Structures are given as structure tokens and as C-alpha cells.
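Of the protein chains in this complex, all but one are displayed in their positions.
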Amino acid sequence: MSSDSVSLRDRWRHIIFGTDTPAGQYFDQLLIVAILASVAAVMLDSVQSIHQQYGTWLYGAEWFFTLLFTFEYMIRLWVSDRPLRYARSFFGVVDLLSIIPTYLSLFLPGANYLLTIRALRVLRVFRVLKLAHLMTEANELGATLVRTRRKIGIFMFSVVIVIIIFGSLMYLVEGPANGFTSIPRSIYWAIVTITTVGYGDISPQTSLGQAVASMAMITGYAIIAVPTGIVTAEMSKASMARRYERECPNCHRHDHDPDARFCKQCGTGLPKPGQEDAG
Amino acid sequence: MSSDSVSLRDRWRHIIFGTDTPAGQYFDQLLIVAILASVAAVMLDSVQSIHQQYGTWLYGAEWFFTLLFTFEYMIRLWVSDRPLRYARSFFGVVDLLSIIPTYLSLFLPGANYLLTIRALRVLRVFRVLKLAHLMTEANELGATLVRTRRKIGIFMFSVVIVIIIFGSLMYLVEGPANGFTSIPRSIYWAIVTITTVGYGDISPQTSLGQAVASMAMITGYAIIAVPTGIVTAEMSKASMARRYERECPNCHRHDHDPDARFCKQCGTGLPKPGQEDAG
Amino acid sequence: MSSDSVSLRDRWRHIIFGTDTPAGQYFDQLLIVAILASVAAVMLDSVQSIHQQYGTWLYGAEWFFTLLFTFEYMIRLWVSDRPLRYARSFFGVVDLLSIIPTYLSLFLPGANYLLTIRALRVLRVFRVLKLAHLMTEANELGATLVRTRRKIGIFMFSVVIVIIIFGSLMYLVEGPANGFTSIPRSIYWAIVTITTVGYGDISPQTSLGQAVASMAMITGYAIIAVPTGIVTAEMSKASMARRYERECPNCHRHDHDPDARFCKQCGTGLPKPGQEDAG
Partner (left out) sequence: MSSDSVSLRDRWRHIIFGTDTPAGQYFDQLLIVAILASVAAVMLDSVQSIHQQYGTWLYGAEWFFTLLFTFEYMIRLWVSDRPLRYARSFFGVVDLLSIIPTYLSLFLPGANYLLTIRALRVLRVFRVLKLAHLMTEANELGATLVRTRRKIGIFMFSVVIVIIIFGSLMYLVEGPANGFTSIPRSIYWAIVTITTVGYGDISPQTSLGQAVASMAMITGYAIIAVPTGIVTAEMSKASMARRYERECPNCHRHDHDPDARFCKQCGTGLPKPGQEDAG
């Protein structure tokens, strides 16, 4: 690899991974616009009337974006220190899935629906978080969800059990004559009901069925308090936890605000944050 | 401008902006009644049977309110120190939009639907907050929403991505034959489902579609916990901090903990909660 | 009034208002059973098939309960120290409304529907809270709702404005041809949508209408966080507030648990709750 090639690679690396340089920011903004435009093109192309009128234009746009993203994908592979690791990472797979269907449609003309997979391109928009300097908030939200995953998991597990029981019960009570043709379909009804979505495509007809359905609805209405409580308690705790970090050298009280200079209990001067160990 | 005119302008100013004077309060109450009455008239006029029977009366009422609000708008322009700034402010635009359509309907008789814009008059009712001394609570609510806007933004951003993916997936799974005629329409279905509204105008027919829909419903049901948690954690923090709001007599800092005895800023002793007035 | 009569009145008073005496508890339990039975009778009587088969029995039961409640109402008036005050109190009015319709049906045989008012009897069941010693919790919940009423009021006020605007907008966008026949009906649709109920009896047909409806749904889905946050923050505060009541005589710290005997900060003995003033 010549010295020129290396410097070109470094320049591309700065463009693709840089968030502070003008070139990097410009590239990110351009990428977001291209992603949104390509997703919009995919969506519009699925509308029959638009497809008939502007199909050729959209086909051209599709190949333009596909070639652009293919070029970007290759650049990313090239400038990455561990190309394989990038290729197998979440965004690497999404980047690949964004371009593959268009090429496949050349060889498998019947697989038109496959093209819908390109809508996954929208996932690439999450890179915008980096752009908008929202990573702190995004990480905070993510950390909360990670910390609550066991409790939320138990809750969802219980909800699934409740759904299966209500579904089976309704199959027993209403039966195939009233639209509850099988237990899986009754479970689908139970999910529609307990999550309070309520399409109404299947609904209980008998009095007993309506009574059971009422219980399912009230259950679904009341238990939404549980995941909300779990997430909220965790978020409150996280925002409080930051206070229990500094200790007063005189009275040893230690729930001081990050910006406190004197102990709120005894008025003694506090060490600066991060200096407790040194003191 | 004669001295009489100035005093007239001042008098009007007191009437329009005054919240403590009897004249100002009387004007505000009258204005609210007029706004509500005019909005009610617009609504009733849209009901076919009422329009046929009381159309003439409502037409008269409409012109009465329009002239009244035009008069008020001009007075506001006149007494305002910076008329242009008022005209371009939120309430200035709303005030103008409240009267324009009626005049336009004289010249554009076909633009009947345009008259619906007058319903925006209802926004003017927000002035009632000033009247009912609810500004503190309204500001507190507003401040909470402002502080949480980045986190809520990230959440809504993620929800939109999830909606697009579920919408595209359902277009792939169910297809045009079952009502999912295009990706935008499938996305509409995904919004109806994930927000747990569930009209049922489009609903999955195949088993696989119902399985995907079930996942969308459970997702929508579970993630409502996130914005609730964000807003609640912020409100809890704000309402704790505010509860015993006290000011340091030395350095005037005033965000002290409920149980603080000394100023965290300068170490000066703080008055006990509830004794500020006495001190 | 003879001495016998007085003692009889006192005895009834003990039966009706007593919550600790066996007679009072027995009366309360009997009353609850009678109320629930009479409400159940009213409900069952409204079912056509049951009315045809057991109409006579239910008619008899109705008169039995009406005479019983009339007797109880008169006793309550008699033993009450201020009969007029009771008659105009919430429960007094409910008690009267529970018996009036049956008598009226004798003179106004056509006013069958009026009998439905008797379902208000169910409100009398709230007396059960006294019976089940749930008053503390009920009062705590009530106090929270009272303290949050201004903020919840502003929120509901804003929601109503948003509903009116979305309703008017949809009338403009969809028009009478798609079921949005008038602004009031469009507002009904907006309420159905923003509260995430989603009957589907009226739903947007045009693409633009579905886009506006999507915004309404997402709005309704997101803003439910606000009242939840308000109520939760208030409840958290209330449960915390009980801690800021006792002060350590040595270090003056004052956020101790109700059951603390020693200061958690300096280990000094704490005065018993309620004795601070004496110390």
C-alpha cells in the first residue's frame, strides 16, 4: 500500500468517523438525507398510483441510492481497522441488508416483496444520535432499560401467561361459532384486548364471554402500572444516586449536591468533587 | 396625538393587559365568553340540521363576533408599544387567523371549508390561564416538558423507527390483498396499533400477520412506560426541590435541600422552612 | 317526645352510625347486601329475556327494596341532628334518588326509562369504605387528587384545546363524505382517538386524513405521561414528606423515619414523635 493510499484512507476515515470536523459533520448530514430520501422512495414506490406514474424515476433513484450506499459500505470496510468486526456488527449487517435486495431483484425478478427489506435502511438513521450530540441522553435511557430488564422480563412473562389463560378461556366460552376458531386465534384476541388496542375484528358475543372479556380488559388496564412503576422508580433512583457521592469531613453526612461547597448540615467546607480520595 | 387620546390609550391598555384591576378582569371574562360563544357558533353551524334551521342567526352571530374581535385586534395593535412584535407573536397570529376567514368568505364564496380555520380561535382561550391565576402551575408543567424534551425526543424518534419497521414488515407479510395496500398505509396501521388506538379499519388476516401484530401491540403496551418514567422522574425531582424553596440570607442562593441547615454555597446558616417570612 | 322514644332514637342512631358496635356493623353489612341485590335486580330487569320470565318477581323485589330504603331514609332523617343538612348532603340526595323513581313509576307509567336512575344506588356502596376500615387510604388518595387538581385541570384544559383543533382539522381534511359530517362529530372522533379508545366507527379514509390522525394518535399516546407524572410526583412527595418531621436535638438533622429512636447521623437519642414541642 503506497503512502498516498494510506493518506487517502486516513482522509476517508476522518470523513466517516469524524464528528467534530466540518467534513465529518457534512458527510453525516448528507448520509441522513440520503437515507431518508431512499426510505421515502421505497415507501412511495409501494403506492400503486405513484408506482404507475413515477415508477421509472423511482427505479432510477433506487439504483442511485443503492450504488451510493454500496460505495459507502466498501469505504467503511476499507477504512475500518477490523473490517470483519464491522461487517458482523449491528450497523454492518443493517448496511449490507440495505443494498443486497436491489441487486437480488436483478436475478430474482419475482421476489418483488423482498425489496421491502430495504425499509430496514431506516435503522441507519440511529446514527443521527451521534450527529445531534444526543448520545448522553440515549445512553442514559438505554442504561435504565438494561437495569430494569429482569423486572420487565418477569412482568412480560406473567403477562404472556395471563394472555394464554384468557385466550384459552375465551376459546372455551365463546367457541368457533363466535370467531374464536382456535386457541392461537383466541390468544391473538387476548393480546388485542389486554394491550387495550381493541380492533374489534374478533369480539365476544355471549354474555359470559363479555364478562370474561371485561375481566381481561380491567386486568390490562390496571397492570400497565407495573412496567411504568419499574421504569420510573429506576429513573428516579438514577437521578438521586448522583447525590450520594461526597462526604462532609466534619459530620460525615454524604448526600450533598454536586455543586455544594459547604456541608448543608454543619456548614463545614466540602472537598471538591473527585478529591475525596486525595484528602 | 392629543393628551385625551393618550389617556384613552392608557385606559385601554389597563383594560386589556390589567389582571388585577376590576376593568381588566371584567374584560378578560367577557373575552373568554365571547371566544367560547363564537367557537360554539362555528361548531353548531357545521351541523347540517342546525345550519338549515338557524343558519341566518349563526351568520349574524359570526359577523358580530368577527367585528368584535377585529375591534379588539386593532385596539391591541394600537395600545401595544411594539405593534409589529405583537402581530408576529403566537397570540398575534392566532388573533388575526380568528378574523381573516370571515372576511375572505365574502370574496371567495366557494371556500366554505376555509371557515373551519376559525376554530383556531379556541387557542385564544389559553389566555384564561392568566385570568385564573394558573400561570405558576402552567409554567411548572411547561418547564418540565422543556427539560425532558431531549429524552422524549429520542424516545419518539425510536418509536417512529419501530413504527416504520413494523409497517414495512406487515406490508411484506399481509400484502395488498388484506388491506395493507402500500407501505405508508401499513405505517398508518402500525401507528394505530402501537399507540393502542386500534380502529380495526385495517387488521391482520393471516396467522403470521397476527403474530407480527401481537408483537407490535405488546411493544406499544410496554414502551409507554418510558415517556411516563421520563416525565415522572423529572417532576418528582422538580417538586422535591421546590417544596421548601429557601434563600440564603448571605449569598441569596435558593436551591437548598429541604433538610439543609447551612447554605451549600457559602456555609451561612439558613432559616428553618416556613420561617422565612418571620426572619 | 317521651323518654322511650328518645332511647329508641338513640338506639337507631347507634345502629346506623356505629362502626364499632356489633349492631352497627351488622346493619352496615346488611345494607351493602341490600344495595348490591337491588342494583343487581335493576340490571337484570333491563335484560329483555329475564324481564319476560322473572318480571313479576323482580317487580316484587323492587318494591321490597324501595320500601326498605324508604324506611331507612326516614330513620336517617329522624335520628339525624340536622335532618335538612343530611337531606342536602351528597349521600342524602343519593339516598332520595334511590327511592323516588319507583314511586314516580306509579303515576307516570310511560317513564320506564326513569327507573334506570335507580342504578345510582350503587353510589351508596361507597359507604362500604367506612365498613372495611379503608378510610385512611381513601382519604390519602382523595387528598392527592385534591392537591393535583390545578395541574390536572390545566392538562385537561390543554387536551380539550388540542382535541378541538384536531377535530376541526379533520372536518376540513376529510369532510362529510368520509363520516366527518360536522365539527362536533369530528371532535367526538378526536376524543375517541386521542384517548386511544379507537372504536373505528369513524376513521380517516384519505391519505392526508390518516397523516393527521397519526399525529393525533402519537400526541395522545405521548401526553398520557403528563397526568401520570403529576399524580406520581405528588404521591412520592406525600410519602417522603412524613419523614421531615422530627429533628435531632444534637445535630439538628430532621429527616428521620417515624420509627427511628436514635439519630442516624450522630447516634443521639431522638424524642418520641409528637413530643418535640414538649422537649
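As written, the chains take the letters A, B and C, and residue 1 is the first residue of each chain.
Convention: a contact is a pair of C-beta atoms (placed from the backbone, for glycine too) under 8 Å apart; a residue touches a chain by one contact, two chains touch by 3 or more.
In this text, all values refer to a predicted model and were calculated from it rather than measured experimentally.
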For the chain not shown, touching visible partners are A, B, C
Where the complex has a chain not shown, which of C:73, C:86 or C:199 is the residue touching it?
-> C:199
Absent chain, residues of chain B that touch it | 196-200, 228, 232, 236
Where the missing chain touches chain C, by residue = 39, 42-44, 46-48, 113, 116-117, 119-120, 122-123, 125-126, 128-129, 134, 137-138, 140-141, 144-145, 152, 156, 159, 184-185, 187-188, 191-192, 194-201, 220, 224, 227-228, 230-232, 234-236, 238-239, 255-257, 259-269
Touching the missing chain, which residues of chain A?
-> 150-151, 153-155, 157, 161, 164-165, 167-169, 171-172, 175-176, 181-184, 187, 193, 196-200, 203, 207, 210-211, 213-214, 217-218, 220-222, 224-226, 228-230, 232-234, 236-237, 240-241, 244, 252-255
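Keep this in mind: only the chains that are shown with their structure count from here on.
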Same-site or different-site touching of chain A by its copy chain B, using the half cut | different
Report the inter-chain centroid distance for chain A and chain C in whole angstrom, where each centroid is the mean of the CA atoms.
-> 40
Rounded Å distance between chain A and chain B, as computed from the means of their C-alpha atoms = 28
For chain A, write out the residues touching at least two other chains, lowest number first.
-> 196-200, 228, 232, 236, 265-266
